[in-house]
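Structure record follows, encoded as structure tokens.
The complex appears here minus one protein chain, its other protein chains still in place.
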Amino acid sequence: GGSSDEDGPIKFGMLAPLTGSEAAVGPFMKNGAQMAVDEINEAGGVLGRQIELDVQDEACDPVAAVAAANKVVSNGAVVSVGGYCSGATLPTLPVFEKANIPMLIPAANSEDLVNEGLKNVFMVNATGSQQADAAAKYIEKVGAKNVAIIDDTTSYSTDIAKATAELLKEKGVEVQSSSVTPGESDYSSAVNKALSITPDFIYWTGYFQEGGLILNQVRQAGYTNPYMVGDGSVSPTLIEIAGADVAEGALATMTQTPDTIKGAEDWIANYTEQFGSEPGPYSTQSYDAVRIAAHAIEEAGSTDGDKIIEALEAIDGFEIFSGPLKFTDRHTLSVGGFQILVVENGAFVLKDNLQ
Amino acid sequence: MAMLEFTDVDVHYGQVQALRGISLSVEEGEIVALLGNNGAGKSTTLSAASGLAHPSAGTITFNGKDISQGKPWDIVADGLVHVPEGRRIFSTLSVLENLQIGGFLVKDKTLINKRMKRVFELLPLLEQRKSQQGGTLSGGEQQMLAIGRALIAGPKMLMLDEPSMGLAPLIVTAVMEVIREVNEQGTTVLLVEQNARAALKVTHRGYVLENGVTTVTGTAAELINDPRIVEAYLGA
Amino acid sequence: MTERNVLLEVKDLKIQFGGVKAVDGLSFTVHEQEIVSVIGPNGAGKTSAFNCISGFYKPTSGNIILQGTDITGWRTANIAKAGIARTFQNLRLFPDLTVLDNVRAGMHLYGGQNFLDAILHTPRFKRNERFLTDEAHRWLDFVGYEGPRGVSVSNLAYGQQRLVEIARALARKTPLILLDEPGAGLNHGEKAQLLDLVRRIQALGMAVVLIEHDMGLVMEVSERIVVLNFGKEIADGLPADIKANPAVIEAYLGRDDDEEEAAQIAADATQFGIGTSAIRTQKPRKEGKE
Amino acid sequence: MLQLIWDGLFVGSFYALIALGYSMVYGIIKLLNFAHGDLYMLGAFIGFTTLTAMGGVTASMSIVALLITMMVSMLLTGGMGVFIERVAYRPLRNSPRLAVLITAVGASFTLEYSVAAIAGPNPRVFPIRLESDTLNFFGARITIAQLVLVGIAILLMVALNAYITRSSVGRAMRAIALDPKGALLMGINVNSVIARTFFIGSALAGAAGVMAGAYYGKIEFLMGFVIGLKAFTAAVIGGIGNIKGAMLGGMLLGLLEAFGSHFLGGEWRDVFTFSVLILFLSLKPTGILGERVTERV
Partner (left out) sequence: MFAKLKQQSFAGKASDGNPLTRLLNSKYMGWVGLGIALVAPLIIATNYALNIMTTALIFVLLAAGLNIVVGYCGLLDLGYVAFMAVGAYTAGIIAKSFELPLLFTVPAVMVMTILAGLIIGAPTLRLRSDYLAIVTLGFGEIIRITANNLTITGGPSGIYGIPGFSIGDLDLDQPVIFYYITAIVVSLLVLAAARLSKSRLGRAWRCIREDEDAAEAMGIHTYKVKLLAYIFGAVWGGLAGVLFAAHLSAVSPKSFVFLQSALILMAVVLGGMGNMKGVVVGAVFISLMPEIFRDLSEYRYVFFGLLLIVVMIIRPQGVWPTRNREPERMEDVMDAKIVQEARA
């Protein structure tokens, strides 16, 4: 890596889904990252040079993602700050590895990403098993005995669902797992199935689009107990889809977001001013990924891949939205894991930090 | 004024020229035969009149109206109806439905019923087979249906493309008889035939088409006695 | 003619569609190298009988025996393989294939190459393809086809397509060939050549079963004629007998008192060299009103 | 059990409504109109825009507003269907069938991503939502809204079926399907009949789009894709080209899915449905009501 000219802008590559089934999230990531880039550039850049963001469409498709990865590499990126779909991000790992480009993956969070133990891969989002821990902990805490877990058959969602189910079963909780196909409107079959065990807790581990629909449909079917969603569903749109009254009281497992952090109002305001719309899922993580990368380059004093990786591993206490940053040996987040949010007055707010 | 008139008409299929400046006319009340070898352009002539193929040069008029570039449906509405080569029966529609389709442009139900009755008188077989799928009729039966279907439209002029093809001798006579009767009841007819002998028996006049142009024309009697025709189309 | 072996035997063949008994107890035999015509009114069941024999329809009952083997109900391809070739009443060529390829398709069962030969372009493959091409040309020459050969058949005029279809069937080199109305849509001169062609096919050693409505042609070329009506056989015999058979005249040829018709048949018959006492000159219709 | 059946039928009526358009278009020009599902999506977005434009009115008289919206949406999607036929399909009427399949996919991409470009890739939420009391029918939950929607769907389907089988235009449609050139010779204005078919089929999809938007609340630019495939499947199960078949096929598919996901789990549902479909077609190769085309040789 590190092929940027010595005095031209430093290039940050970013893969995000701009088309395809996950197209909705792409712009949130892109804007979040752009915001960080603009802020850093305004403050004088990195190593005295400006940063340039190179966003390429991964379409949540492995082939497109590999092409996009090669494109950002060929364009001379020194770090990668993208990756939303785990399935599409996985095959890009060797591409970046060969080019010795550090990856700060802001969203994709399958354990598989770090299982290979590649030294250039860092995860800015918490992993699925961390999330499952949080979910199981909370479910146990509220004393639920009959839990229905619904996933959407994507790797992200089934990972969390399976891990949570296992943890709960160990604790003697009755768990019923079911799956739905994303992209549809009517989930009454899944709802019926979930309700057939008269659950006292439902956990949805997929994305906000289906999450909102299912929430609405379980409530219509007369279910009144807690309904919790995973981080892929934490979005104002979920509340809209479910309907504000219906969504009231819904829970979520989530890393910290601007909404839940005191003092982040300014950040939201800035974002909204700059892009004309509110931030959404993974705006903050993308923003942080850029900042972490810039910080590491500054620390390393170089755009050389190995040096950046060293600097990343050395980071301790750099403030990001999820708290002070330090990477574990596996290059995952060590602190600032998951907490529980609740919908109150039409917005997700902190309910329980699980400490 | 002729009912149907071709003046120097050319028709091309892509690069292939099928008609090369053809001129002919059919007077009201006549039965006119169009004879010619395979590929001479007989079917193309009918297609040009019915709007399926458009001339690249020349004009075609029907009752004085230029129909050279007309749409097939307008031409049918004007009263010029084409019974095509190969019959083109709607195979999964019943015989009755096929007949009804013939009256697509006729909005008056009683008129359709009246014509239907007449067709059944003329072609009793169709009444027996009313509900059979058109596509399962035998070749001869289909030909009957095709003619019957055209009659429901109440044509002023009927163009028939090889109606005797594949018909048993008795039926050929019967079909020719039907054609004659239709004509006698006031419908003008342009008849394309390979079976020149059968055709000339019922027609008033005829044209011979060769290679996209008309070469010989005359009354039926003249044609029957023309040695060129005898040799090529009738046999010694 | 000397005694010939039985080639095809159709026994009490029946096929029914819903209420329609298309073929209703048909029996006849065809000998080697024989020319048999099947005639009958439209809808009599001639084509249906062909379809049963060649395997396109499964007969409701009855037997079809080819060279001693009962082939009733066999798959079409297997019947074709057993030794029957046919043409269709409404041409069934492969429209987008060239004339030559259409005829080569008739030689599908010749073998002589496998797919590895083709992929590797082995000499064996090249030899075989050249052989097929030569054969195709030979058959096209045989039927007297004079049109272009390297173009799609869909570009050809109707008459040419008919010939290609016959060439394709002949190329199959079967002992029996079924021709369904090969003369339809041909004019007088063309029919004369068709007649000659049928005889030359016979001379090759094939038996021909012919469905045809042109009585001149039928009477001239057939050794034997089978007459169907309403799916039943009403006569089976020599042309001369058939012509005189009252049932046939009633059902198919037309009554004696139908002057014009009789005249035409007679005229046709004469013209193909069949003697008749009933020749009358035909009267063309008088010119119409004008 | 009853609940399963009802849920299946409810979803099935959406499938049926969309399958109808598929089947009609297929029936007449033998085209698998891949853009059809996207017309459903377009219908939903037009509905969204209309309702948003009506603003305050909607709150007070939601049913009336919804019916008006549905009319508007049916008109506009119908028009779009006609427009697509005119520019993307008609020029290829005499070309190989698969060529039109490709332009249909082209039209589908264009519709999807144009909507994404105009309305954004994010899901939108319908301004009004059909919420109503739940009836308890022998243990099955049935909402009034569901009943109303199924009622509308059945009404539309019955009307259409009568139109196709009884009217002379319907007969003309079938005639064109069998032999367009022959139809021309009968004096049928083939272009206008085909355009009319597209209008009706697309309008039905548009209606389904509005209904889905109002009932489920969420719409987004790819929402037509999955349901388009389902409708295609339903149309084939029923016997493609057959109107009643499309309805039956839609309902049956809905039921299959409901039972499949209940007994085998959602992740195996489509495997189950498609296996049944394949098995069924192996036994009855033309679908439930597909006509056996007796090709004479």
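For reference, chains read A, B, C and D in written order, and residue numbers begin at 1 within each chain.
Keep this in mind: contacts are C-beta pairs under 8 Å (C-beta built on N, C-alpha and C of every residue); 3 or more make two chains touch, one makes a residue touch a chain.
All values reported here derive from a predicted model rather than from experimental measurement.
Annotation: of D:I240, D:L255 or D:L289, D:I240 touches the absent chain (contact as defined above).
Note on the undisplayed chain: of the listed residues A:M35, A:V66, A:V218 or A:L312, the one touching it is A:V66.
Although one chain is not displayed, its contacts with chain A can still be listed: residues 18-19, 23, 26, 55-57, 60-64, 66-68, 70-71, 73-75, 85-88, 90-91, 93-95, 99, 110, 112, 116, 153-155, 158-159. Residues 26, 30, 32, 34, 87-88, 91-92, 95-96, 98-103, 105-114, 116-117, 121, 229, 232-233, 236, 240, 267-268, 270-271, 274-275, 277-279, 281-282, 285-287, 295, 297 are the ones on chain D that touch the missing chain. Residues touching the missing chain, restricted to chain C, are 54-56, 75-78, 80-81, 85-86, 88, 92-98, 100-101, 104-106, 108-109, 111-113, 115, 117-119, 121, 125, 128-130, 133-134, 137, 143-152, 155-157, 159-160, 162-163, 168, 172, 186, 190, 193 (touch as defined at the top).
Convention: only the chains that are shown with their structure count from here on.
Of the two chain pairs shown, A-D and B-C, the one joined by more C-beta contacts is B-C. Among the chains present, the centre nearest to the common Cα mean is that of D. Set against the C-alpha centre of chain D, every other chain centre is closer than that of C.
Centroids built from CA atoms put chain D at 36 Å from chain A.
Each chain gets one centre point, the mean of its Cα atoms, and the points for chain C and chain D are 49 Å apart. Note on chain placement: the centre of chain B and the centre of chain C lie 28 Å apart, centres being C-alpha means. Multi-chain contact residues of chain A (touching two or more other chains): none found. Contact of a single residue of chain C with at least two other chains is seen at positions 47, 90.
Within the complex formed with chain B, the chain C residues making contact are 17, 20, 39-44, 47, 89-90, 155, 157-160, 181, 184-190, 192, 213, 215, 252-254, 258, 260-261, 264-265, 267-268, 271, 282, 284-290. If you check the complex, the residues on chain D that touch chain B are 168, 171-172, 174-175, 178-179, 181-190, 291, 293-296.
By the touch criterion stated above, chain D contacts chain A in their complex at residues 3-4, 7-8, 10-11, 14, 113, 116, 121-123, 125, 129, 131, 134, 141, 143, 212, 216-218, 220-223, 225-227, 257-258, 261-262, 265-267, 269-270.
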